[in-house]
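Complex shown without one protein chain; remaining protein chains in place.
Labels for the chains are A, B and C, by order of writing; each one numbers its residues from 1.
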Amino acid sequence: MSNKIKVSIIGVTGYTGTELLRCLLQHPEIELKYLVSRQHEGTPLSELFPRLSHIEGLNITNTAHDTVANDSDVVFLCLPHKAAQEVAPSFLGKTKIIDFSADFRLSDKETYERYYNIEHHHPELLDGRFVYGLPEIYRDQIAKADAVANPGCFALLVQLLLLPFKDKMDGADVIAISGTSGGGRSARDPVDHPFCSQNIRSYLVNNHRHTPEILATSGLDEKQLNFAPTVGPFLRGIFANGFIKSDSSANLSVFNNHPFVRVVDKVELTNVVSTNFVDLNYTQGNNGEIIAQGALDNLLRGASGTAIQNMNIMFGLDETLGLQFNSPIYP
Amino acid sequence: MSNKIKVSIIGVTGYTGTELLRCLLQHPEIELKYLVSRQHEGTPLSELFPRLSHIEGLNITNTAHDTVANDSDVVFLCLPHKAAQEVAPSFLGKTKIIDFSADFRLSDKETYERYYNIEHHHPELLDGRFVYGLPEIYRDQIAKADAVANPGCFALLVQLLLLPFKDKMDGADVIAISGTSGGGRSARDPVDHPFCSQNIRSYLVNNHRHTPEILATSGLDEKQLNFAPTVGPFLRGIFANGFIKSDSSANLSVFNNHPFVRVVDKVELTNVVSTNFVDLNYTQGNNGEIIAQGALDNLLRGASGTAIQNMNIMFGLDETLGLQFNSPIYP
Amino acid sequence: MSNKIKVSIIGVTGYTGTELLRCLLQHPEIELKYLVSRQHEGTPLSELFPRLSHIEGLNITNTAHDTVANDSDVVFLCLPHKAAQEVAPSFLGKTKIIDFSADFRLSDKETYERYYNIEHHHPELLDGRFVYGLPEIYRDQIAKADAVANPGCFALLVQLLLLPFKDKMDGADVIAISGTSGGGRSARDPVDHPFCSQNIRSYLVNNHRHTPEILATSGLDEKQLNFAPTVGPFLRGIFANGFIKSDSSANLSVFNNHPFVRVVDKVELTNVVSTNFVDLNYTQGNNGEIIAQGALDNLLRGASGTAIQNMNIMFGLDETLGLQFNSPIYP
Partner (left out) sequence: MSNKIKVSIIGVTGYTGTELLRCLLQHPEIELKYLVSRQHEGTPLSELFPRLSHIEGLNITNTAHDTVANDSDVVFLCLPHKAAQEVAPSFLGKTKIIDFSADFRLSDKETYERYYNIEHHHPELLDGRFVYGLPEIYRDQIAKADAVANPGCFALLVQLLLLPFKDKMDGADVIAISGTSGGGRSARDPVDHPFCSQNIRSYLVNNHRHTPEILATSGLDEKQLNFAPTVGPFLRGIFANGFIKSDSSANLSVFNNHPFVRVVDKVELTNVVSTNFVDLNYTQGNNGEIIAQGALDNLLRGASGTAIQNMNIMFGLDETLGLQFNSPIYP
């Protein structure tokens, strides 16, 4: 009898669910139990994911949550916000949960409702039982957690970019440029190729939903941060440029023993895309500010890769297991 | 006998020379006299520019500078820096000159030599006889000039972005992202497709050669400006994002009567590429700073389009002549 | 009083309507009368087309068809098939019509209903009163026509590619690769950037709706043609490669006096995109077949540019008027 970790995915057909499945197929210590999609129940995997048509024995089901909870050691919820909060209670306390949505990332109902513009139906769950899943800050808490709220992709990059200056900044101005896969398979904003393929545009400047996550870990208050989320003409990745107002120098020791952060001489998207690394660089600006640059793969380190880090930590495994694509695809 | 303006181009085969030729072919008041290229003398136009193979009567020659000067009302020098300063004296005083290089943009030898890392062989020409060719600031001087130094593409966008805050800023942090055509046909940095097509990277941060041009018109000193020139995965255009430290509001009247600046609600690359427009937007940031965004087409408004504006102004023509591609190509 | 041609567009907000508007804005002999869109009535032009925000005096209206017909010399119908056949009768006989849809391209109801899978509600209009708008074949008929059915983009390229072998072929195998703008703004097939930007795929092989147009002008019957329509990772343009089974040589004289066809040494997309040219090349294959290649801009020569050619011909103007973008944008 296998003592591998039994893993299920709720909502496997979105970009992050797909990326998670791709990574888990290479993970040596897990066993895929259920791939759940209400919409695509029974659709052959080879039709939904033609690139996986050689894989046998995987089926899309609409298995009842109870069964999934009973038969799984961990369940990944790859659902949009709002949907996740309706589904999470079925699993809480019965199995471990790693939630990709925003529903359990914030600690107060008011902030959630202000940024997401909908009512939170389970404010009682915002009591700390979900640990914020950023391993570089909360690894110890994640290790003991039964429920983890996986960070937003923009948030995670900006959080790590600012981390060496936590509580030592007077302010930060950040622009972060994401590839078009950032919006997910059912993006609100248009990502059709003719519109995107030679375009750059910002959206929701100082009003993006990932903002409260950034504030929560940086020591900045709302009046100290400008954040310009931007979409660029490429598939994957986020490139961030920050101007940090601080008299201190970067405390890079915060990244000691964190295997997926690299402080490098030069940040380039192609050095991180298809890997789980975050690359970061800090230089002294002309006016006393710090020029900080960073990059990651939005679907991998910005979502599914971090989720697997979190799973590894929750089960006492090596944090890098299943994520050792040591070298990005290039070119 | 035609009384159209007789125009010659020295160095017609680079990106900006090509773009200039494309625009001049639609200009109603000019006559193309010589298309000069030492390297490609005699090559049929249809071989060099297959897209122009239907055009007859145009030849690439290596005509002597004296002849070009005698037979032309204006000469565009589309040469790299260093090459331009060797050639310019052959034309100065004999015909009007619009120079695309950096050789006559700066007013002192020391700054030039520091940023370009070569000796300037004609410092005596940095005496003001070349007017800096930014029509939104120097239109009156350009109208009287016999020699114009056309601005650098990054510089021009950042200069216009900062113009409403001229002499009213304590500082500015700017990142500007250029398409791959920005480097020119013989770029120093690699622009091969596999390297570029999914990449973003900054280079020469706070050390870019266009910096002194920005300082010259903004009222900022070197200690007040951070400038991160960046290359993105697209063909044409520059998108700039600036964080401006100023207590004043934007003085948008500086753009009155300047037909190629549009202050818009939203800046997107695709709204300006293939036009001569600069689009600009200013919003109040959280920390008292201004968030400023701007965009232009680097080969058109960032080079050849502005050069034609300058020509039009020098000859008393409507500034927009030959540049009325009113609507950009879309998608 | 102006004696310019009064032009109206029904359905101005799709890709081809937009491209048509862009071109007409540069046409010296026309006056824009109505820009009609039921869906976007009253929306400011600058909101719908931010890139046109500098243009004043243009409004989107939902003017009654009768008024449009009375006040216009020619009406362009930029509507999808099915919608066009409902609308066309309001204009027929009252003003000239150039129809972009497929509804009046074919001469029999059965072929239409088979390929488009809907009933044709006005089969009585398929009696020849719409001339097929391919100037290189039907220029004389277009000159006398009151109604023109503008060709499909794939069809037009393949028709011209095969024209030098009309009635002299035993068969042809053609693959044609279109940019993502080919599907229009409301494409059936997905064109979102993450799906398209590094992909190539064929669709509706030997079953594409443009097939009967190709058969109609080539002298081939259905059993002699293979046609693989394909979508590639670029914005604009179609590149076609055909293997033609013929013992004859190409009769290139069919292109004499047709200003927008160039027979060239080498076909490249970038030589035609943003122009109204079709570039064609023919070489002898190893097995007695002819290898034929061709390219055009799908939105321009493949749609709106040809429509303007047709208008020019219908009104006795120079066929190239308004289309003299002599040189494509490059790079």
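FYI, contacts are C-beta pairs under 8 Å (C-beta built on N, C-alpha and C of every residue); 3 or more make two chains touch, one makes a residue touch a chain.
None of these values were measured; they are calculated from a predicted model.
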Hidden-chain contact residue, picked from the options B:V131, B:C153 or B:L235: B:L235
Residue, one of A:S8, A:S72, A:N150 or A:T270, that touches the chain absent here: A:T270
Sole residue of C:D71, C:E113, C:D146 or C:D173 that reaches the chain not shown, by the stated touch rule: C:D173
For chain B, residues in touch with the removed chain: 15, 179-181, 187, 191-198, 233-235
Contact footprint on chain C, counting only the chain that is left out: 171, 173, 175, 177, 194-195, 197-202, 205-206, 222-226, 228, 230, 232-237, 239, 241, 243, 266-270, 273, 283, 285-287, 289, 291, 293, 295, 331
For chain A, residues in touch with the removed chain: 15, 18-19, 21-22, 25-26, 49-55, 181, 235-236, 259, 262, 264-266, 268, 270-272, 274-275, 277, 324-331
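Here is the rule we go by: only the chains that are shown with their structure count from here on.
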Numbering shared by both copies at the chain B-chain A contact, with half separating same from different: same
Separation of mean Cα positions, chain C and chain A [Å, integer]: 45
Inter-chain centre distance, chain A versus chain B - centres from mean C-alpha coordinates, in Å: 41
Touching two or more other chains - residues of chain C: 15, 181, 235
